[in-house]
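A protein chain is absent from this complex, but the other protein chains hold their places.
Labels for the chains are A and B, by order of writing; each one numbers its residues from 1.
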Amino acid sequence: MTAYGGIAFLTDYGLEDAFVAACHGVLLDLAPSAPVVDVTHLVPPQDVRRGADVLANAAPYLSAMVLVAVVDPGVGGERRPVALEAGDSVLVGPDNGLLLPAADRLGGPRRAVVLDRPDLFLHPVSATFHGRDIFCPVAARVHGGLALDEAGTPVDVGSLHRLPPPVSRWGTGWLEAEIVHVDRFGNVALAAGQDELDRIGSVPGGTVEVSPVGAGPADTGAVGGGVGEPLRATVGHRFTSVPAGEVVVHVDSDRRVAVAVNLGRADDRLGVRAGDVVRVRACGPRG
Amino acid sequence: MTAYGGIAFLTDYGLEDAFVAACHGVLLDLAPSAPVVDVTHLVPPQDVRRGADVLANAAPYLSAMVLVAVVDPGVGGERRPVALEAGDSVLVGPDNGLLLPAADRLGGPRRAVVLDRPDLFLHPVSATFHGRDIFCPVAARVHGGLALDEAGTPVDVGSLHRLPPPVSRWGTGWLEAEIVHVDRFGNVALAAGQDELDRIGSVPGGTVEVSPVGAGPADTGAVGGGVGEPLRATVGHRFTSVPAGEVVVHVDSDRRVAVAVNLGRADDRLGVRAGDVVRVRACGPRG
Partner (left out) sequence: MTAYGGIAFLTDYGLEDAFVAACHGVLLDLAPSAPVVDVTHLVPPQDVRRGADVLANAAPYLSAMVLVAVVDPGVGGERRPVALEAGDSVLVGPDNGLLLPAADRLGGPRRAVVLDRPDLFLHPVSATFHGRDIFCPVAARVHGGLALDEAGTPVDVGSLHRLPPPVSRWGTGWLEAEIVHVDRFGNVALAAGQDELDRIGSVPGGTVEVSPVGAGPADTGAVGGGVGEPLRATVGHRFTSVPAGEVVVHVDSDRRVAVAVNLGRADDRLGVRAGDVVRVRACGPRG
């Protein structure tokens, strides 16, 4: 009997090689009745931060599953392979910051182990493909009922590697936040939520000014020190809160402040990408 | 007990974000035993016509399934969320023309409802991600046995939004038809079938002339008023009806008149893409 509803799988392996299929073969062999959800395999190669973000966005909807994630530029080196419990789920992958944002969305990591039991691995264990040889075999066994503390040696969850938090700061009437995600549609999601938007005094139907301010943390409250011209945007609830081609700032389906263009691309209009910092300045109900 | 063999899923969400995985998580949660077939998630963003065409091509082979499709530039606006019955299947998605071509392939829509029962949705319902919050939850429940008329309020199938039909016209010895699909291999499929090909007097082994005639409906029977030079093509049954690099006009695996180049790309040779209009003129058995 298993407590889990399936296995979710995220990597940067791409879809054109045999990597993903080999892992699916291992999962099917060791956990034949487990449904497998492919979260994505198109994380840009070795982009741990992007992988962590996509996993965190998916995790709340992958309830009571084993989540195995592999974006692992340090494979075969010193970084530890780990598994950790959060909410009703278990996350398995390299200890390089990839798993913690998702664990946080599920209530935070409660317990963690280092995967140091070779009898649970696929042999011979390669030095370059731990997804196939370590992470998926362990994930399949956990899905099958193996207790977390039998998967490895307990470690303090405080010892797990965390990525530095994204830039997020605010003052009177403004906030500056790092772009944590640009999606396929060009929508720009910021490291800020409804609270931060409320705090700067923006109101539904009101106007804000949105400006890119470079890739690093900005250091003044002055407007317009960035790399692009400010855009005028309406604070709304949906893309269609504004006419086609106009800009809306809203709280998106992941509950983050996002900049969007109705039937267009906000990333192009702002000239930004993930990692850049954007300033949002409230202009009041009438701008 | 369910009458359906699984759930098929088509969107323009792409494969690099968490959108598809979140939907899969919802489907797995609410319909844990339903096999899910991903039709495609690579419909170009907000290209309803392309989404409708791919769904229609897949539908005859997805028998007795619940088909949930989301290409939804009007999400959160006035367009209605709907479900409809056709053949042994149910289609779920926005009422923007996306579903009807597939329903037509299954025998035409018989009954339809507007999805207006919030108790069937995932809460909080976002304004921008109805695939996750409305369409997939309803599809999963229908797969689980919820009757169509319990999924919402009945509406006349005649009230459902239809895309304008593609250009398709013919005269003595010629037809002009819109390109409804260009596939990965560069094959060019037209809004015409075997009947239209017969009607112009083309015969297997005979020769036709194929010319692009621009993006709009052509208005005369004259040859060569288009944007490119005519190609000579053989009427055949398969790609290998002609030598490598030569052009064949055949009825394709979706039963549409198609232009192909054996071991080459017809779209490049004609300089066309979906939405353009092509003229086919019969030249007789010996050209």
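Here is the rule we use: a residue touches a chain if its C-beta (ideal position, glycine included) is under 8 Å from a C-beta of that chain, and two chains touch if they have at least 3 such contacts.
Given the structure is predicted, the values throughout are model-derived calculations rather than measurements.
**Student:** Among A:25, A:108 or A:271, which one is in touch with the chain left out?
**Tutor:** Here the residue in touch with the unshown chain is A:25.
**Student:** Among B:16, B:104 or B:183, which one touches the chain that has been omitted from the display?
**Tutor:** Among B:16, B:104 or B:183, only B:183 touches the chain that is not shown.
**Student:** List the subunit B residues touching the unshown chain?
**Tutor:** Within subunit B, the residues touching the omitted chain are 5-6, 8, 10, 15, 35, 37-43, 54-55, 57-58, 60-63, 65, 181, 183-185, 237-240, 250, 252-254, 260, 263.
**Student:** For subunit A, enumerate the residues touching the unshown chain of the complex.
**Tutor:** 12-26, 28-29, 32, 45-46, 73-78, 126-129, 132-133
Note that only the chains that are shown with their structure count from here on.
**Student:** On a C-alpha centroid basis, what's the spacing between subunit A and subunit B, in Å?
**Tutor:** Chain centroid spacing, subunit A to subunit B, equals 33 Å.
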